[in-house]
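Structure below; questions to follow.
Every protein chain of the complex appears in place save one, which is left out.
Moving on to chain A:
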Amino acid sequence: MAEINMLQAINDALSIALESNEKSILFGEDVGHFGGVFRATSGLQAKFGRDRCFNTPLTEQGIAGFANGLASNGMVAIAEIQFADYIFPAIDQIVNETAKFRYRSGNEFNVGGVTFRTPYGGGIAGGHYHSQSPEAYFTQTAGLKVVVPRNAYQAKGLLLASIRDKNPVIFFEPKRLYRANIAEVPDEDYEIELGKAEVVRQGTDITLLAWGAQMEIIENAADMAAKKGISCEIIDLRTLAPWDAETVATSVKKTGRLLINHEAPLTGGFAGEISATIQEECFLHLESPIARVCGLDTPYPLIHEKEYMPDALKTFEAIKATVNF
């Protein structure tokens, strides 16, 4: 077991995916010789050749359509979209095609072999075109799985599971943790099951729920709350579609309270869906309204990024308000 960062863990997962299945192909803007703008694909072209790891022309629409075509004919397509902010030119291919290939053909054809990897999220002074968290756009599309790892260990296991899943997956990588998160990651091939949340910390007073880069934030907030004598249970959702309502509901039935944190804007964000479901499942167990600590309903700002972020302090305040409701 080595201590490596999230980029190295992703690189490792990609290498194993290419090695273990000769039908898998890796492509995207700048991913070839250069290894991608974040270097997630470093060295893979040298190892697997230009036919299996290559630069595409600069067209996300083309990348997504090409991935669909490959997978529809028996290949495993692992495509990088350079920033999640630039997934939108591909939205028709992903939402109308990737997601519905199996359904619309009566399972005559499917593109289960498609995985789109893309760096998402803010906190890097990137302004509104290098900071967005567009996961909710995709959770509303039936037929897609949406996965977000929170650390290097998860990134490797969840990415391998995503690539091998029989359904198309959008894999959002928290770019502000790419180099910051270092963890013990096994050298061998392993998978983390999709669709399962992880209870990261046990607690009794309130359940805190997040995914990806925001996990660090709720953990910090929980530490602050602990000093005030509040015990937080912490859950990492890991997969947003399909999401593990059961694990969340079990926890909320125990603690009686729920706080959801995500970086995307509040309105229409995935926290809304979780709140509604948990309210249905746990109505009689809830001791206070479900709290949402999210981004503001504005485009992602540059200079007021810190103010915009659903950070630990805001989460801490919301924990206190919820517990003292």
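Criterion: a contact is a pair of C-beta atoms (placed from the backbone, for glycine too) under 8 Å apart; a residue touches a chain by one contact, two chains touch by 3 or more; residues count from 1.
By definition in this document, contacts and distances are computed from a predicted model.
S.K.: Have a look at "3-ketoacyl-CoA thiolase", "2-oxoisovalerate dehydrogenase subunit alpha", "EboA domain-containing protein" or "Hydrogenase formation protein HypD" and point out the UniProt protein name belonging to the hidden chain.
M.R.: Options "3-ketoacyl-CoA thiolase", "2-oxoisovalerate dehydrogenase subunit alpha", "EboA domain-containing protein" or "Hydrogenase formation protein HypD" considered; the missing chain's recorded name is "2-oxoisovalerate dehydrogenase subunit alpha".
S.K.: Looking at A:85, A:135 or A:219, which residue reaches the missing chain?
M.R.: If we include the chain that is not displayed, A:85 is the one touching it.
S.K.: With respect to the chain omitted from the figure, which of A:2, A:46 or A:313 is a touching residue?
M.R.: A:313
S.K.: Taking the entire complex into account, which one of A:52, A:128 or A:253 touches the absent chain?
M.R.: Counting the whole complex, the residue in contact with the absent chain is A:128.
S.K.: Please output the residues of chain A touching the missing chain, sorted low to high.
M.R.: Touch with the absent chain occurs at residues 29-30, 32-35, 37, 54-55, 57-62, 85-86, 88-89, 125-130, 266-267, 296-299, 301-304, 306-308, 311, 313-314, 317.
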